[in-house]
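Reading through the structure tokens given below for one structure.
Missing here is one protein chain; the remaining ones are kept as they sit in the complex.
Each chain carries a letter (A and B) given by its place in the written order, and its residues are counted from 1.
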Amino acid sequence: MSDSTEKRETILSKDQTRRDFLKMTGTGLAGAFVALTLGCATTVRTREGNELRVWATPQGALVHDPNRCVGCKRCEAACTVRNDGKASAYISRIKVSRNQNFGVAGVSAAYAKADGQLGNFRIVAETCRQCEKPACGVACPTGALSTDKKTGARVVNAKLCVGCGACHDACPWNLPTVDAETRKSTKCLVCDGDPTCAKNCPTGAIRYLPYAEAEKLLWGAEVVSGATA
Amino acid sequence: MAATYGYTGKILRVNLTTGKISTDDTLKYKDFIGGEGMAMKIMWDEVAPGVTPYAPENKIVFGTGPLCGTGVPCSGRTNITSLLPSSPFHGVSSSHMGGYFATELKYSGWDMIVVEGKAANPVWLRIEDDKVKIEDARWMWGKGIFDTQAMVASFMGKEAQVAAIGQAGENLVNLSVIRTGSSHSAGGHGGVMGSKNLKAIGVKGTGSVKIAGDRKAWAELDKLMMSVIGANNQMVVPSSPQPWAEFNDKSSRWTGRKGLYWGAANPPVETGECDPHDMQSVGLRTMKAVFDFGPQAEKYTVRMGGCSHCPIRCHSQLKVPQLSKYGMDEYVSNTCMGWFSPRGVMFKGIKAFDGNSEADAAVVGPAIGAKLADDYGVWCNYGQIGRDLQYAYETGLLKKVLPADEYASIPWEKLEKGDATFLIDFYERVAFKKGEFSHIADGTYWLAERWKFGDDFWNGKVYKVWSRQGFPVHHSNEAGGQVGALISCFSNRDAQNHSHMNFIGSKLPIALQKEIAGEIFGSPDALDAPSDYKPMNEYKARFVKWSLGRSMLHNSLTVCNWMWPMSVSPLKERKYRGDTGLEAKFYSLATGIQLSEKELDEAAARCFTLFRAITQRQMGQKDLRVAHDQTTEWVTHAEKGKDGKEIPQFTKGTIAMEEKDMELGRTLVYREFGWDEKTGAPTRACLEKYGMADVAQDLASRGLLPV
Partner (left out) sequence: MSDQHAKNRNSASSHAAEAPAPAAGLVAAIRGASAEIRLTRLTALRSDFPEAAAREGGVELLLEESGAADLRRMAGEGGEAYYFSADSMTEAYALHLFRIEEKDPVRLVADTVRDDSRIYPRPTDVRVFADPPFSLPAREVAEVVARMEMRPDTADIKSGRASNGALYLYSDRFLEAAHAESLIEWIEVGQKENP
């Protein structure tokens, strides 16, 4: 137990993870920061001359508690009916279905002892962390991802989205998902600051927390959200 | 194809003999709503009378409905319709399972799956959106349902939802299930899959179910629904006094309260007081583990599970470390009969065993049974298997019918001592059809024929057999007197009907319930107080028709008839009224097809009448009143009180029905449906009214239509 906690602390400490992100995007950020008010991403140039979008801090993010979740998936249906006019698990911005039976790790020979409904019953949902430097947004070739003016959430502009899936691939948790029916990417937009998934959770397992608070839970050692499990 | 709403618009057809996979149009069946209703239409059209359950000509229909997948509360159910092996005339019948299979099927683009024929070798069906393949299952054959699900998912990916049979289904055990997920089983049709060499169906979908109506209107309706919903079985009163509540009843499934925990969660999760206005605790109010087992279950409870889009979590998901001792995984989940039927097999009681105290044994014992039954895929005929065993054992019959060495090889001493490891031996014999004993799972009718059960069995109140067809009580005369009793007369298996239970079991005071009954059925006399039954009347007949129709409706939409309809609510400000029009409102908004509550009830009555016609055609009987709708004798015989004296029917203190009154009841129910009042057979006028002139024609050609 203590071993794994220590490991988590080193792997998931905030700075470390940010460095991983930069590695992932292949961009040095030194000298590129500019002061931002809450609003859209701003484009700046790095020392190397690369164009880079800098992101305003989101107001909040979702945190899911795998210990409280009962796996009813009312969050997924509510999310997609509100945002897409149709119910779907695949494009839901909170991901429960894909981890439901076998957990994040997927099927293993030890499935009966692993996470999931066919194992220890633990249900791990993955939620968008509204990352400070969103890999999805950085990867988007058409600039379809930007910061919502009101909430600071990283949102998809469907008019600009070409459905290439670069956001899905870039996200370490593959959360943005291209809707197979519309060929547009979907990702968590925190529903104008009143996330539908959280409202519709019948056990209070999903909370929308101020960003600093959410960050601690999402990235810290004492991780409670499924997003990091 | 034009966009469809609620429905995906497609039915998948698979012929396992030829390997042909094709697509059918759902909406051509839309008069039959979905799920069970559409399945009845397909069975009528495509399965001729005389076909037997295990013949390739039999079909098995896995059905969802237009509300499944939309997010409507309690809409995760799969309806399975086929011929029933345990029925004496192989009556068409439906079994149902919850879990997550149905919504995944919708998201893969299919409303239903119709399987026919028989594969040459074991196969499994792989559905990934519109890609459908018949895969080799020879390697999976012989495996339990848990491993089978993992094996299918290892091919398809972790998102796959799987419905499968275990060894019982493979071995054509009549009492076998089709099961999905941790603990969701549909009892009765496992052998039908087995007979087709179909081990499993895996589904995975990237699609959606589209909502026709306004999104905000949908959200509002959902909110209303979430406010009127109760605990499991729509019990709207907490089990102990709560500051928010006017009423309480210790036998309510609304068990949430301060100080009650999912004790094996890490850290433990408190249910809290579960005020009905608090949407974030709806999923905590039904802490079923302590309801099913008692307070000792608290420490074993990891969480409460259930089905897609259902906020009422009725499956207790337990961590029972003691299971490891028997080589089983320690996590076990189930609800209601899943726990009770192993207890029923242990009919002498479960006592302290293997180092478990009596209190712990009360959890560990049923957990062993549930795990085995769920892996092998054994069905219990709604708990009847235990009472069948009890009769055969206690009358000494079993000793006569079993070869002496076989009898001696069964660990009866464990049964006598209350050692639940007896179940390990029991389920193995059943699932693998070992010896004469395994006929215990032929189903009561076939078993009673084979082992020559006497009239003392059929007519003994203690054995609870409802019909000579071999099915037991299931919310029958003890549930609303004639209302429950008559509801139980029309199925080809136990009634599985909760339309009435979800109302009269609400735990509200009877005076209030009677008021509400008056509003729904035209008179408070539709409902009597428990054990204080009055003679039959037309309002009870309306209640019966409504209950039969709603159950058919729910199995067609598909929503859970273990929660719906919403006749009552936990809300004082609504005067505890629910909303019986919610199904129609959701249906209209989801599909864009505007149907009123009355119209939807009529559509359900159409489906039920078609079910009736299939039953009649299968039985080849003109007079269903005599041939089909009768009960065993104990139902209509006066009960004896503690003093040994008979308690006259229709006085306080008895649930016994009376023969003539029941016959009047049948007549009044036939009248409500528009069937022939003498024989209970659908008439030409009735069938034509429902747009089924073809059915009338067919029945007439067989000389079955009432003149």
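What we mean here is this: contacts are C-beta pairs under 8 Å (C-beta built on N, C-alpha and C of every residue); 3 or more make two chains touch, one makes a residue touch a chain.
In this text, all values refer to a predicted model and were calculated from it rather than measured experimentally.
Q: Write out, one label after another, the shown chains that touch the chain missing from the document.
A: The chain that is not shown is in contact with B.
Q: Can you work out which residue in B:250, B:400 or B:452 touches the chain that's missing from view?
A: Of these options, the touching residue for the absent chain is B:250.
Q: Which of these touches the unseen chain: B:194, B:383 or B:570?
A: In the full complex, the listed residue that touches the missing chain is B:383.
Q: Tell me which of B:27, B:510, B:664 or B:700 is the one touching the absent chain.
A: B:510
Q: Could you tell which one of B:259, B:396, B:644 or B:703 touches the chain left off the display?
A: B:259
Q: Applying the definition given at the start, please give the residues of chain B touching the unseen chain.
A: Touching the missing chain: residues 240-247, 249-251, 257-259, 272-273, 275, 277-278, 280-281, 292, 336-337, 340, 344, 383, 464, 473-475, 478, 507, 509-510, 529-532, 572-573, 641-642, 647, 651-655.
Just so it is clear, only the chains that are shown with their structure count from here on.
Q: Note which residues of chain B are touching chain A in the complex, please.
A: My answer: residues 69-71, 73, 100, 103-104, 107, 129, 146, 149-150, 153-154, 157-161, 181-182, 205-211, 215, 218-219, 222, 226, 265-267, 269, 279-284, 302-311, 313, 317, 319, 329, 331, 333.
Q: Once bound in the complex, which stretches of chain A touch chain B?
A: Where chain A meets chain B, its residues are 67-74, 76-78, 80-82, 84-91, 97-103, 106-107, 111-113, 117-122, 180-181, 199-204.
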